[in-house]
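Structure in structure tokens, see below.
Every protein chain except one is present and positioned as in the full complex.
Now for subunit A:
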Amino acid sequence: MKVNIPLLTLLFVCFINSSFSSAEVLNKTVAKVSDVTQNGDSASNALIELGKRLFFDKRLSGDSSIACSDCHQPQYGFTHRTALSPGYPGNKHFRNAPSLINTALKTRWLHDGRIATNLNDVVREMLTEDYIMNMDMRLMQERLKQDLNYVALFAKAGLGEPSNSGVRKAIPAFLAVLKSTKNNYDLNKLNKQARQGKQLFFGKAGCSQCHSGHLYTDELPHNTGVPENLSVFLDPLSHQTFIAFNMFMGVSDYMSLKRDIGAGVLTHKADGSDRGKFITPSLRELNYTAPYMHNGIFNTLDEVVSFYNKGGGKDRYLDKKIKPLGLTKVEQKALVSFLKSLSSSVDIAKKYTNQEHQYSYHLIEKWQDKEN
């Protein structure tokens, strides 16, 4: 880490998570998903535009080689097509890149839920983490000041000159625009098969026990027994990242671990009963965000439904809500149909695909005389 999470914040996060109970089903109030809107004053629009430009700018990584958009690709629902995210040059990641659509509506972030404050903190974590973008934000600030486009955009957005704090306001503003449009379920346009799937989702299959609320997630950690993606350990480029992460998060057996302990990095129970829990992902936009699960182990929704139908995976601490479902093949198909109907009928990511910004540094003329 370039910038350590303040200890108090880390303790706060641990406290929040330690109060969880896997049996608890919170009736969460999540802000209603609404149509994409960019109405507002010119400063707000400038802030969004600034955030968008930053999102696609490779110079926000230490070696100027990757941008946010390299792992969160708009054409794939702001995810990455591979099971495991590319990570930073010289290493690979050990988890799947989550979608950024609706991320502004969440209350906790990352597959292990380790950030539960705000997107400002998430942005800082992503930029500064050594295996993600490896950016010293003090250097980033000076890079931005060297680009006239940013000098103008920061001013227009009411942020003064380019700065670290400005970046961490602007990117979240852009992320806030990435919201689902109404899906067929929202619009009450389910076909017969999907309607059957809906009955199963809320009934026999029991999906809604965790996939609840407008984002179809309770945002709590659960152990569903997802199989390990062995690439994490068989590829040294992924394994080094896994080791470094667990080392940093204070997992004592980080060298001998053969599983991703997920939210266990926050609770560190001596008996290991907190291991293997991951935050319930949203079910919106699944049409665009394959592969699935925190480690991308399933390529299709059919595989996911089949996994749950079998009662999840083998794990001594499997969540008690996970049981064999006894769904017939027809029922499984119906459930998949319903899941697919939860995606926006219009691919909202299309308008961000193939963004091309002009990026360059300008020379500050008569630099000796400038205050900058």
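Remarks
Going forward, contacts are C-beta pairs under 8 Å (C-beta built on N, C-alpha and C of every residue); 3 or more make two chains touch, one makes a residue touch a chain; residues count from 1.
The definition used in the following text is that contacts and distances are computed from a predicted model.
This complex has a chain not shown, and the name its UniProt record holds, of "Cytochrome-c peroxidase", "Lipid-transfer protein", "Phosphonate ABC transporter, permease protein PhnE" or "Aromatic ring-hydroxylating dioxygenase subunit alpha", is "Cytochrome-c peroxidase". For the chain missing from the display, the contacting residue among A:A152, A:L187, A:M247 or A:V330 is A:M247, taking the whole complex into account.
Considering the complete assembly, subunit A touches the hidden chain via residues 1-2, 59, 61-65, 88-91, 130-131, 134, 136, 138-139, 141-143, 145-146, 225, 228, 230, 233-234, 236-237, 239-245, 247-248, 255, 258-259, 275-276, 313-317, 361-364, 367-368, 371-372.
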